[in-house]
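Before I ask anything, let me first share the structure, which is written out below as structure tokens.
A single protein chain has been omitted from the complex, and every remaining protein chain is retained in its original position.
All chains are identified by letter, namely A, B and C, in their written order; residue positions are counted from 1 within each chain.
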Amino acid sequence: MKATIVIGVIGADCHAVGNRILDHVFTEAGFHVVNIGVLSSQEDFISAAIETGARAILVSSLYGHGEIDCRGLREKCEEAGLSEMVLYVGGNLVVGKQDFATVEQQFLAMGFNRVFSPDVPLEVAVRNLHEDLGLVV
Amino acid sequence: MKATIVIGVIGADCHAVGNRILDHVFTEAGFHVVNIGVLSSQEDFISAAIETGARAILVSSLYGHGEIDCRGLREKCEEAGLSEMVLYVGGNLVVGKQDFATVEQQFLAMGFNRVFSPDVPLEVAVRNLHEDLGLVV
Amino acid sequence: MELKNVKWSADQFLAVRDGVLKQWETGHNLALERAVEYQRSVPLAKRFADALLGAKEAGITLAQPRAGVATVEGQIELLLHLQQVGGADLLPVTIDSYTRQNRYRECIVGIEESKATGRSMLNGFPAVNHGVEGCRALFEAVGLPLQARHGTPDARLLSEIVLASGWTSNEGGGISYNIPYAKSVSLERSLLDWQYCDRLVGLYEEMGVRINREPFGPLTGTLVPPSMSNAVMILEGLLAAEQGVKSLTLGYGQGGHLLQDVAAIRVLEQQAEEYFRDGGYEVEVTTVFHQWMGGFPQDEAQAFGVVCLGAQAAALAGATKVIVKTPHEAAGVPTKEANAEGILATQQTLRMLRGQRMAPSPALEAEMELIRAETKCLLDKVHELGEGDYAIGAVRAFQAGVLDVPFAPSQHNAGKMLPARDNSGAIRYLEFGNLPFTQEIKDHNRALLEERARFEGRPVSFQMVIDDIYAVSKGTLVGRPEKVISTSRR
Partner (left out) sequence: MELKNVKWSADQFLAVRDGVLKQWETGHNLALERAVEYQRSVPLAKRFADALLGAKEAGITLAQPRAGVATVEGQIELLLHLQQVGGADLLPVTIDSYTRQNRYRECIVGIEESKATGRSMLNGFPAVNHGVEGCRALFEAVGLPLQARHGTPDARLLSEIVLASGWTSNEGGGISYNIPYAKSVSLERSLLDWQYCDRLVGLYEEMGVRINREPFGPLTGTLVPPSMSNAVMILEGLLAAEQGVKSLTLGYGQGGHLLQDVAAIRVLEQQAEEYFRDGGYEVEVTTVFHQWMGGFPQDEAQAFGVVCLGAQAAALAGATKVIVKTPHEAAGVPTKEANAEGILATQQTLRMLRGQRMAPSPALEAEMELIRAETKCLLDKVHELGEGDYAIGAVRAFQAGVLDVPFAPSQHNAGKMLPARDNSGAIRYLEFGNLPFTQEIKDHNRALLEERARFEGRPVSFQMVIDDIYAVSKGTLVGRPEKVISTSRR
């Protein structure tokens, strides 16, 4: 059976192209992709995960407000009983060009399992997700 | 009577365009310009200055070897009895992009009266020369 | 109110206005007469419409950056840097994404944290929160015309505030600020709300103040075929003109194929003027060329290559204005220094190419003719679907997939059309969905893509589209399979 994952673009962000590509690539890689699209709230992500029994949530943020939009997502997951949820985040997460290692630390501290800069090839994220979900490829 | 000055491009440097413009501008500004052209040695400058009774020598160097080519010019002037000679140097004086203040110090220490970076307008050099030769404009 | 492409009466407008001004506290007590009075005091040098018309007459291209941060003080510092160091000709205020979704409450958090941390936590300037007071302070601190640039489906309150603050241009439109910027806002709604924004400009016009309006040409900025964006530009232009707008700057986003880009801008200006004339509208038409809106290379030197190619295309096309990208583009919002660098590189290019235009040629004429014919197919069908009403027609055209924007987030967009590059890099239609093209046009597009498929030794497919989307950020225009690239590099 395919592992289910939820993908979407958080906050007031309407960047739709990367979201389409992510959908395509993770579907091709054998995942059941639930795509809640752009302009999605933390609640949208969690509801979709509960409804579909998803094992991972992949949050995209391209517009710089990721810092504000992503806070508390881990806590909300735990409140909703999703304590095992794998949380990824990727994109241009803060306003402007900042040192990625700092940004990564910041989002890891928020409870994300992995943090991706925009230049990471999607195959790497696919491989990571296979590993983190204990899937054999 | 017009003040005589010697201009030229020192060393193995064959940049001819700026030399032509310098000739034009200083002539227009009322100087008697003795132009020894490109590929000129320290000896060429000094001989020309002695022959024409010049009061200033304006050395150009555009190709980066200025550091090697200009050393000892002040001493040679003094040996030749030209102890009052006003010495200017300008251009891209060292190899590569370096802090101009450092370069300036280095050439002032060699005995040049003024050091010009390539972005100084020629009118400034003209005004400086009037001042340094005590000419009324 | 029912959507129709008919000029709103003053009464209709004022009836709606009361509700708009109550949406946020900074809208209360905003008197139109006092706003117009303030606009009348704006000097010529800070008037957008005049600057654009002057540039068009002189045959030069003006450079304008994008720029927005959370605080008034920060925005002043930013714009003064772009004006004084960058040498911008026109200034923008990019509005943050919360404001674009009318989430003014979330802006408060962003503004406060920005003040606390000393760096902007918002990706733009929350003009509604700052109100007329903050927006006027900003306007008075700078020395060039000021424009609001955003992506707001319902920009009514925002427009009221910025026009009352002396800003003389407003970007957007009922299609171009909905389909690429919203998920579920209906087109009827956004078209009505932008009729309001345009009618507001019409009222200023009636009171002697010319405000420039600029529909957003690039749409999703991702492989949009020129005829699709040109059709949307002409449509939004017609709707704006009906509400009384007199100064219109129509936009186009760089595709990367120089000849197609030049053709697109030239035919856009020509064809729009024909439609406006036929519609009985007297409008000052100018054009804006957006430097590459897709993914950028991370490397800053390569990014300069992309920026300068956009500057070159704008100059050779003869666009009135170019919107400038920066070497930081891949990382999102640029620093003010990087932003100025983008302008400086662009201005150097524009000034070296001043007076140079792409020469008329059979190839250029053919590309213009193709774009013109495709655009006419689209607009004819919109007209037919709307039974003569372009506003109603626009709604029905998107429902029917007759207008269809690639990679748009809106659920009101069919999303059946797919674009891809041909072998020379020009953007063509790969899947037509329900586009009302003649068979000849379809065959022509298809043949050009088949030519590329043969060159690459693979079928025309969605993989080509994906490859094209990432190509520029990887250093090429056309997304070739790796083996084709390595062979051609030998």
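The definition used in the following text is that a residue touches a chain if its C-beta (ideal position, glycine included) is under 8 Å from a C-beta of that chain, and two chains touch if they have at least 3 such contacts.
This is a predicted model, so every value here is computed, not measured.
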item	value
Displayed chains contacting the withheld chain	B, C
Of C:I76, C:L344 or C:A373, the one touching the omitted chain in the full complex	C:L344
Contact residue for the chain not shown (choose from C:E73, C:E205 or C:D299)	C:D299
Which residue of C:T335, C:Q399 or C:T476 touches the chain not shown here	C:T476
Residue ranges of chain C at the interface with the undisplayed chain	51, 54-55, 58, 60, 256-259, 297, 299-306, 308-309, 311-312, 316, 327, 340-342, 344-349, 351-356, 359-364, 423-425, 472, 475-478, 488-490
For chain B, the residues touching the chain missing from this view	11-14, 16-17, 19-21, 24, 37-39, 62-65, 67-68, 92, 94-98, 118-119
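What we mean here is this: only the chains that are shown with their structure count from here on.
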item	value
Rounded Å distance between chain A and chain C, as computed from the means of their C-alpha atoms	30
Between chain B and chain C, centroid-to-centroid distance (C-alpha), Å	54
Distance between chain centroids, defined by C-alpha means - chain A, chain B (Å)	65
Residue list for chain C, restricted to those that touch at least two other chains	none
Sites on chain B at which at least two other chains make contact	none
